[in-house]
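The complex appears here without one of its protein chains, the remainder shown in place.
Residue numbering begins at 1 within each chain, and the chains themselves are lettered A and B in the order written.
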Amino acid sequence: MLLKYVVRRVLATIPVVIGVTLITFSLMHATAGSYIPGVDLNPALKPEDIEAIKRYLGLDRPLYVQYLTWIAGLVHGDFGRSMIDGSTVSSHILDRLPATLELTVTAIVLGIVISIPLGVTGALRRGSKLDHFFTGLSVGGFAVPAFWLGLILILIFSVQFEAWGLPFLPSGGVMTPGTQGGDLLDRLVHLLMPATVLSFVYISIWSRFTRSSMLEVLGQDYVRTARAKGMTERRVVYLHALRNAVIPLVTLVGLELPALVSGGLVVEVVFSWPGIGKLLYERALDSDYTTVLGITTFAALLVVFGNLLADVLYALLDPRIRYA
Amino acid sequence: MAETVLEVRDLTTHFKTPEGVVKAVDGVSFELQAGETLGIVGESGSGKSVTALSVMRLVPRPGKIVKGEVRLKNRELTALTEAEMEEIRGVSIAMIFQDPMTSLNPVFRVGWQVAEPLFIHQDKNRNRALVEAEKMLGRVGIPHPKDRARDFPHQFSGGMRQRAMIAMGLTTMPGVLIADEPTTALDVTIQAQILELLRTVNREFGTATILITHNLGVVAGMCQRVIVMYAGRIVESGPTADVFAHPKHPYTWALLKSIPRLDADQRQPLRPIEGIPPDLIDLPSGCAFHPRCAFKIDRCSRDTPSLAQVGETQMAACWVTQSGAELKDA
Partner (left out) sequence: MISPLPIEVDRPQEAVVPSRAARSYWQEAWGRLRHNTIGMIAGGLLLFFVLVAIFAPLLSALITHQDYQTLDLSNPFAPPLSPGHILGTDDLGRDELTRLLWGARVSMGIGFLAVGVALLIGGIVGLVAGYYGGLIDGLLMRFVDIILAVPAIFLFILMAILFKPNTVTLALIIASVGWGSIARLVRGEVLSVRSRDFMVATAALGASDGRLIFRHLFPNVLHVMIVFGSLYLGQVVLIEAALDFLGLGITPPTPSWGNMLTNAETFFFHSRTLAVFPGVTIFLTVLAANLFGNAVRDAFDPRLR
């Protein structure tokens, strides 16, 4: 049953993959295909040489051939090369992916771990001062610009603390320069602020969502049944109710999985975190279109497969889906 | 004389809402004898469900039991702590609800849910509890109970779910079963089956049953005694046959008259009860039914009648019938 569901979802994903690659291909063709920085404008190159370069890069082939070559490359993990230095996009991705994942996964886990208790408490103590406080925090947290929050935290906990002679947090990077990155404490200290900033917006959304999901579940008939069976309130809430309330949260968290690679861009830049987002930004500033496009394609494909994964997870958790 | 299993005295449950206080249950008193099936009948908003929930102390916010006593055998339920009440629920009194579609937890297997009262309350170990649950599922008429116990609720049909709910209520052999509109959400043919099941259960296990419904036909077929509720109060009670044959309250009388009959003259118009049910925040003065009553006298709008003996076996809260008058059209 589960297998059939998975197969169906995979088949539905294929057109989306094609669409995504078509878009990135068209954008690529509109720019890098007909414009190579430095080449067209280089007075030292004769027109024949430019033609030769274009032929070498396969830019004189018919469009559909170029597209198919591009797809073939993607299947093999080839996301193109930099226009600036010729390095492969995939090598960059492999290089920087761990750092990004370290950041985003930590942020998501932090988000879940904090949101669920916050949301459940808000639901159980609905209308109380505590509930209002949490709701206010959520609403506020959602409105704070992430880059600004990061900035302020750095200014306080790094710059200002150092000026005051207090122990201070590092203002950026994965590890203290010069170390090999083996010291867990050092890494954690570096991870603290960026992960907190990134999880901030997750917590804002997820805690409110958990709260409303919990409230809805608590109003369901089967919760009343559980109480009528003489279950303690604790059991009713944490077993019968919560199990149902987290299901929609899983979907929500699942929606963030695709953003695992891209969501941290701003935070990476602010905290000089050597991840994929920061890479894209740096390359963008250098007008390295092909690298930017390659990374974007990679991320988009990740989104598509991430959604697929989320659907499957959902089916695992909610028996109604897989036995449907 | 059968023993009294449940005794309710002057039960009053109010809901505090922004628009005012809703007097959902207003001074309700009745008794339940061992082994009998008592029907509580009334339209939506009459307070029948809230009465049952009050007995179980499961009234949802913002409702509160403000007055009254509920005695189960010798224990005063309103005086118990929540922990003590949790030991009563599902063990001494079980309650099953109207909509089996939504009353079972969708993420747990049916067998586990049916077995849960056993391993929580009666300290049975999981496996033994599951075995007993399967047996009970079989007894309520679910085929292949061992296999079906491993299913999830959405894999059951409506009728089967309701059977499972009944099984869930009975596993601990409670002395009292409260069934709140158990068949209302089911197809007519399934209704008959479920009612038959309840009858069997009542016979075989001797469980005293309170059957709440708005359907007079169900009452006629199932209950030895019946209570009629209106606007949070009991307006009439007595043996079913007597109440149906000669109702002693204008509301019951009008209800019975409003039921279309196959043997009636097709040219006769139907006879609905005039008017609309009262606002529970702002009840009419005196008798709550008087604005719609065909028999009312002056006193009805001034003084609230209380339940008193009218006729040999019945009780009614009506000034008119308490003074000896008969209810009939000319």
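To be clear about the criterion, a contact is a pair of C-beta atoms (placed from the backbone, for glycine too) under 8 Å apart; a residue touches a chain by one contact, two chains touch by 3 or more.
Keep in mind that what you see is a predicted model, and the values were worked out from it rather than measured.
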Using the touch definition up top, pick the residue from A:Val7, A:Ala52 or A:Val139 that touches the left-out chain. A:Val139
Selected residue (touches chain absent from view) among A:Val174, A:Met214, A:Met231 or A:Ile295: A:Ile295
By the contact criterion defined above, which parts of chain A meet the unshown chain? Give residue numbers in ascending order. 15-16, 19-20, 23-24, 27, 31, 139-140, 142-148, 151-152, 154-155, 159, 212, 258-259, 261-263, 265-266, 269, 277, 280-281, 284-285, 287, 289, 292-293, 295-296, 299-300, 303-304, 307
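The rule is simple: only the chains that are shown with their structure count from here on.
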From the C-alpha centre of chain A to that of chain B, how far is it in Å? 54
Residues of chain B that touch chain A when the two form their complex: 56, 58, 60, 82-83, 85-91, 94-97, 99, 102-108, 116-117, 120-121, 152, 154-155, 165, 168
In the complex of these two chains, what residues of chain A are touching chain B? 220-222, 224-233, 235, 240, 243-244, 247, 317-320, 323
